[in-house]
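Note sheet for the following structure.
The other protein chains are all here in position, but one chain of the complex has been omitted.
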Amino acid sequence: MNIVSAARRGLAILIPVAAFLALGSRVPHFLDLSNLLNVVRQSSITGICAVGMTFVIVIKGIDLSLAGLLAFCPMISGVLMLAGVDPPASMAAGMLAGIAMGLFNGLMVSRLTVPAFITTLVVGQISQGLALTINGGSSIGAFPDSFVFIGNGAIGGIPLSDLLLLAFLALGFFIERLTPLGNHIYALGGNETVLRQEGLSAARLQFFVFGFSGFCAAVSGLLLSAQLDTVQPTQGDAYQLDAIAACIIGGVDLAGGRGSVPMAVIGALIIGCLRNVLDLLGIHPFMQNVFIGSIIIVIVYLSGVIRRHGELATRGTL
Amino acid sequence: MSAPVTEVVRAGAAPGEGGAPPTRAPAAGKGRVWIAAGGLLKLVGRNVALLIFLTLVILASLFVENFAALDNAEVILKQSAIPAIAVIGMTLVLMTGGIDLSLGYVVGLASIVSGIMANTWLWPAPAVLAAILVLGLAVGLCNGLITQFMRVPAFIATLGAGYVLYGLAQIVSQGSIINRLPKGFLAIGRTPMFGLPSAVFLALAVAVVFHVLISRTIFGRQLKAFGFGARAAVLSGVPGARINVSVYALCSTLAALCGLLFTVRVNAAQPNMGGGVFTFEVVTAAIVGGTSLFGGVGSVGNSILGVLSIKIIENCINLLGVSYHLYLAVQGAIILLAIILGNLTNRRA
Partner (left out) sequence: MLEPLVSMRGITKYIYGGDGRPLRNTDVKILEGVDFDLFPGEVHVLVGENGAGKSTLMRILGGVIPPDRGELKIAGARVNLADARDAREKGVAFIHQELNLCANLDVAHNIFLGREPRRRGLKDAGEMYRRSAELLKALSTDLDPRLSVARLSTAQQQLVEIAKAMSFRSRVVIMDEPTASLTKREIDVLFDLIRRMRSEGIGIVYISHRFEEILAIGDRFTVLRDGRLVGTQPIQSFEPNSVIWMMAGRSIDEMYPRTHAVEPEPVLELRGLRLATHTPPIDLVVRRGEVVGLGGLVGSGRTELAKSVFGARRFHSGDVRYLGRKTNGWSPARLIRAGMAYLSEDRKTEGLIPPMSIRENLSLASLRSVAKLGFLSRPREERQAGRLIRQLNIVARSSEQLVSTLSGGNQQKCVLGKWLCTAPRLLMLDEPTRGIDVGAKAQIHSLIDQIAGAGVAILMISSELPELIGISDRVYVMREGGVVAELEAGPELTQERVVACMV
């Protein structure tokens, strides 16, 4: 990595940080420690989803099943918990459901060549429907203390949610940088032909990536329910947009092959800060969605412009 | 001035002698069976929508009590009218190989805006109708211009646009629902004609117009060619950018009309109307109707059969007393079945 690109990458982090510090100093209470910890806690849901989503986008996919899974998986666990099954086993069931749905996405994408946005949209819809059906469309709550503790407890003053986010960040980073698997995932996003020539199976990678995204969604949904001590069957809606926005703000390229987990998590934190600041300024969540929806489009546009410019420069003409 | 070349070519002697050798070796033995099987699949492939529809009607008539009744058919027709209008727009977009995920949110925005126009501003019904269509057109143009000229992938552009529209609808409504709309406004979709509400006939009219547009006009042919092979089409003089933008514009315009008709049907204007659930229903209907996700293939008639099919399923779920929530999941299962079936019979080998 040369100095210019290092500097550029540094700037990409520094500018938003500076912007938010500047903005934060003008918004009362934004920079309070308790508020910042709260921001991280709220961002953990988005952040964990973004870890799984990063790999999906890297292989040129998108996961629109988050909205459904974020409700469906904890709904399963919640119903089991209320039925007296002990929390770890119930949570495991929810996670397995998430993984299964993710693997199904992988199956549709790899074997039936269905575009990712369609199959994940469908799986999300099925999950949403099931989440509503399981309890007749109403919320459940009042879970065992041990479960609620995961969402609201702290160890050494640091919220457990934040630690969980950190754990997923570490897991994502580990896969990305320290395993051959990570290299193969990026290769699949970069040039599938080369990957096949090396005798690597694209299908297997697609299974893994979508399965992992399903797992992240399940954990994230469970954490959300633990934080709120309820499972609300449409609780996922708000987070899907944020997870996609987090990845895109973090520089994960929709054209595939580029992006990293830590940057996506930073993107989640930026979204968290943005929502927090807008909340503190009294701006309604709906208006916030208008902002974030527009930001996504603009960033995807700009990254496309930059990419095409780069391609032209390296390839030349004639 | 030169005479048209075709004339000249016709005047010339038939060029060359004997013609080209046969294009392929004759199929023999095992090959013939495969060709027969392939032919059958092709036949099914062309009529998947009709097949699904008929199967559903037969199964429902046999196994669901009260299904095979005239007034039940009327219920299904009434419920299909609005999604039938929306599915036409979605079919156009899918035919270019794109998708419009903002469709349901246009419905919500159109609903609340039409309510405000009719109730708060007291606009006459025709003015509201015109204004709503213009609103839809404007939204659609944005979608189209973003996908075409900013080169943002359709699913992300329309997903983002959906959130923006949903937010706008909520802000415009200030969190309230507008009830008790003026009579003149309600007449748009409620006037009874031959025992059915006018919305059904409106849907029929829109369907006929767009069927003709797709199958009989230059635009329709160019749309099909563009969906199958954008590059060859553009090099044959098809105005690709114009087609790409206009399908989104038409789709959102029709969606806005749906928003207005929904408002009339339930006599309430609300920003939550439509939404992701409606978008999904419409995509399901289009795909059950045999529209290809890869572009090129699609027809108004089949897509409407797709709407009728999923509305029959919804109807059965109602009649059987099963939770409506399950309908959402069942829809998902149906779309998957349709995709798998389409994959087996598709042109893509």
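Think of it as A and B in the order they're written, each chain with its own count starting at 1.
Keep in mind that, in the parts below, a residue touches a chain if its C-beta (ideal position, glycine included) is under 8 Å from a C-beta of that chain, and two chains touch if they have at least 3 such contacts.
The model shown is predicted, which means the values in this text are computed figures rather than measured ones.
Of the listed residues B:78, B:151, B:190 or B:221, the one in contact with the hidden chain in the full complex is B:221.
Although one chain is not drawn, the whole complex shows that of A:113, A:146 or A:191 it is A:191 that touches it. From the options B:140, B:259 or B:296, the residue with contact to the chain not on display is B:296. Residues touching the missing chain, restricted to chain A, are 1, 177-180, 182-184, 186-187, 189-191, 193-195, 197-200, 257-258, 310, 314, 316-318 (touch as defined at the top). Contact residues of chain B toward the unshown chain are 2-10, 12, 14-16, 18-25, 212, 216-219, 221-222, 224-225, 228-229, 231-239, 296, 347, 349.
Methods note: only the chains that are shown with their structure count from here on.
Inter-chain spacing, taken between the CA centroids of chain A and chain B, is 31 Å. Note for the complex: chain A touches chain B at residues 62, 64, 67, 108, 112-115, 117-119, 121-123, 125-130, 132-133, 136-137, 237, 241, 244, 254, 284, 286-290, 292-294, 296-297, 300-301, 304, 308.
Here chain B touches chain A in the complex through residues 99, 101, 146, 150-153, 155-157, 159-164, 166-168, 170-171, 276, 280, 283, 293, 323, 325-333, 335-336, 339-340, 343, going by the rule given at the top.
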